[in-house]
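Here the complex is missing a single protein chain, while all its other protein chains stay put.
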Amino acid sequence: MHRRRAVRVWPAFALLSPGLLILASLVAACAILLRYSFNDWDPVRTMVPAWTAKNYLNLFLDPAQQRAAVTTLRISVIVTVACLFLGYPVALAMTRAGRYRGLLVFLLVTPMLTDVLIRAYGWIVMLGSAGPVNAIMVGLRLWPAPRRLIYTEFSVVLELIHEMVPFMVLPLTAVIERIDPALRDAAMNLRASPLRSFLHVTLPLSLPGILAGTLLVFALSMSAFVAPLVLGGGNVTVMTVLMRQTMFATLDWPRGAAQSVFLVGIVLVLLLFYRRALGGQRRTA
Amino acid sequence: MNEGAELVLNGLAKSFGAVAAVQGVSLAVQRGEFVSLLGPSGCGKTTTLRMIAGFLMPDAGQVLLRGRDITALPPYRRDVGLLFQNYALFPHMTVRGNIGFGPRMQRRGRREIGDRVRWALDLVQMGGFAERFPHELSGGQQQRVAIARVLAAGASMLLLDEPFSNLDARLRSRMQEEVRELQLRLGIATMHVTHDQDEAMAMSDRIVIMNAGRVEQIGAPAAVYGAPASVFVAEFMGRCNRLEGVVSRAPCGLGWNLALGEAGQVPLGNAIADPRPGARIAVFIRPEHLRLAPAGATQGAGVLRGEVRRVVYLGSRSAAYVTLAGNTGLLVHLPNDPGSEGPGELTGPVDIQPLPGAVMMVAAGS
Partner (left out) sequence: MAAWDMKARGIGGALLVAYVVLFFVYLESPLVFILLASFNKGLTVRFPPSGFSLQWYSALWDLVREVPGVKPGLVDAVVTSIWLGLASTAGALIAGTLAGFALYRLRFPGRQALRQLFLLPLLFPQIVTGIGLVLWFSRIGGVPTWLRLLLGHLILTLPYVVVTVTASLETLDVRLEEAAMNLGAGRVATFFLITVPGIRSGLMAGAIFAWLTSFSNFTVTFFLFSGEVQPLPPWLYQIMQYFIDPSIAALSTCVLLITLAVLLIMNRLLALGRLVGLSQ
C-alpha cells in the first residue's frame, strides 16, 4: 500500500524538482524578508536581530510612509478607473473582431513585452516641453504656453495607464467572449435595441471580468516601480519608490523588509480575489 | 394564397462567401398554422429562420409579416418570437425577470408587466417558479420558461429553432405535445426548424422540405410522405425502396406492370399517368407497404420473387432484408403479431407483393 503511493508521487516530484528549486529562491527571499522585518535598526549598528513590531507600526505611523501610501492609493485608483473605462470598449471590440482579432491581440500584447524602460522613455519624449503633446495643445490654442508635463504625478499616471490597460482588456475579453451569443440574440428578439441588450445582458454578465480586471490592475499599479521612478523624477513618492530609498539610501533593511511584506500582503490578497472572480467562470453560460 | 397569410417569404436568398446557403425560398404560413422546415444539416433551414427573425440580412427576397415588409427591420423591431435550442434564458435574472424582459423593453407599466408575467406563467403551468433562477430548473422547465418569455413579449408568430434536440426522448415527445397544444390554443402561427422527420410529422400542419438551400416540397405530412415530389423527399421521409424496370402490359389486360426481369413484376396501378411500353423507369415503394409470403404461395403475376437474408426485431415491427433474384435489395417492414417470436420465422425464398396503391412515381429528373 505504502509503496504504491510512493511510486505514483515520485515521478511527479522528480519532474518538478528543477522548477521547485528555482521557486525555492523566491521562497527563501520571502522568508528572509519576513524574518528581517522583525529586526531592529539603528544608524550605528545597522541591523540588529530582534523580534520587534516597530517596523510594522511605522508603516502606519510614519508620516513619510503615510504620504507614500496615500499617493500610491490615489494613483492606483485613478489608473484602475481609467483603465476600466478605456479598456472595456476595447474588450467588446475584441470579441466582435472576427478575423481581425489576431491582429488586435498582437497589437495589445506587443507593448507589454517591450522594454518597460524604453516605453517610459517614449513618454518622456511625448510629454517633453517641445514634444508632440505640448505642440498639439498649444497649436490648437488650448494652452497658452507649453506646460511642464514630465516628472509629475500626471505623467506617472499616464504611463501607468498605458502599461496597465492590456491587463484590464485581457480578463475582460476572456469573460465577455464566454457569454453565450444566443443571449444577446434573445434580448434583441425580445425587443431590446443593441444598446439596451448591452446594458441589461452583456454588462451584468461581464461583471466577473470587470472585477478581475480591476483587481489585477490595482494590484499591479500598487507594485509598479519603473513608471514612478523614471517619470516621477523624484517628485512622485509611491510605496515602491520609498522602499528603494529605504533599502539603498537609508539602508534601513528591517523597515524595507516590513514595507515589502506589507506590499506583498496586499497584492496577494487582491490576487486571491482576482482568481476567485475568474474562477466563478465555470458557471455562467 | 398569400393574402391574409401571417408570414410570406418571397424568393429569399443568402450566400456566405462562395456557399449559397439559401436559394430562392418562397413560402407562406397562414394564421394559426404550424409549419416545419425540415431538412438535413446544412440545408439552409436555420439560415432561413434567422432571416425571418432579423439576425441575417437576405441577399435577395422579402419577408412579409401580416402584409408588412419587414425585410430591412432590425430584430428588435420585428414581431416574431424566437425559441432557441439552448433556451438562452438570462442566467442573471429570475424566471420573473426573464419573462418580464420583453414587456420591460416595450416600456409597459409595472402593473401591466406583472399581469403579463402571471398570464404567461400560468399558460405554461410554471406559476410557482417565478423567483427561481434558470440554473435551478430542469431542461423541460427551462423550455417552458423560454416559451412563456416569448409569449409575454407578445408576438404574431413563433419561430422554433430545433428547441427539442437537447431533451431526452421521453421528455421530447411530451414537450412536443405541450407546445403543439399551446400553439393550437393560442392560435399563433408557428415556424419550426428541425432535422427530425418524425417530429415534423407529429407536430405540423404542413411541412417544408429543404435541401441544399432550396425548397423541395411543401405539403401536409401525408402528402409529403405518400406523394413525394422528388427522390430526395422520398428518401428523406423515412425508408424507401427503389425499383427499376421496364414498363410492360400486364397479362389479361389488367393495366400496366413494371417488369424487373427474373425478379418478377410489380403492378403499376395508377402510378403513371402516361405509360409508354418499353420505357425504363424507377418507382418507389415504402417498406411497410410490402407483404411477404412463402415462395409460390401467391397467385397472379404481380409478384416479386426473392430470398430473405436477415430479419431484425424492432419491437413494434420487424425489418426483413430481402434480396430479389437479380440482386436488388429490398427492405420490408412487417408488423409483429402478438406472441410473435421475432426473427427466425421468415427465412428462405419468399414472394413479395406490394399493397394496392403502394407504388410511387417520383418526378423524373429529380
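Labels A and B are assigned to the chains in the order they are written; within every chain, residues are numbered from 1.
Here, contacts are C-beta pairs under 8 Å (C-beta built on N, C-alpha and C of every residue); 3 or more make two chains touch, one makes a residue touch a chain.
Computed from a predicted model, the values in this text were never measured in an experiment.
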Statement: By the document's definition of touch, the residue of A:V236, A:L263 or A:A277 touching the omitted chain is A:L263
- prompt: Which listed residue, A:L59, A:L190, A:A219 or A:V236, touches the chain dropped from view?
  reply: A:A219
- prompt: So that we can see where the missing chain sits, which residues of subunit A does it touch?
  reply: 8-9, 11-13, 15-16, 18-23, 25-26, 28-30, 32-33, 36, 86, 89-90, 92-93, 96-98, 101-102, 104-111, 113-119, 121-126, 128, 130-132, 135, 162, 165-166, 170-171, 173-174, 177-178, 181-182, 184-185, 188, 194-195, 216, 219-220, 222-223, 225-226, 230, 240, 243-244, 247, 253, 256-257, 260, 263-264, 267, 271, 275
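Assume only the chains that are shown with their structure count from here on.
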Message: Distance between subunit A and subunit B based on Cα centroids, please, to the nearest Å.
response: 57
- line: Within their complex, subunit A touches subunit B through residues 180, 182-183, 185-194, 196-197, 200-201, 204-205, 283-285
- request: Give every residue of subunit B touching subunit A within the complex, in rising order.
  value: 53-55, 74-78, 80-82, 84-86, 88-92, 101-102, 105-106, 135, 149-150, 153
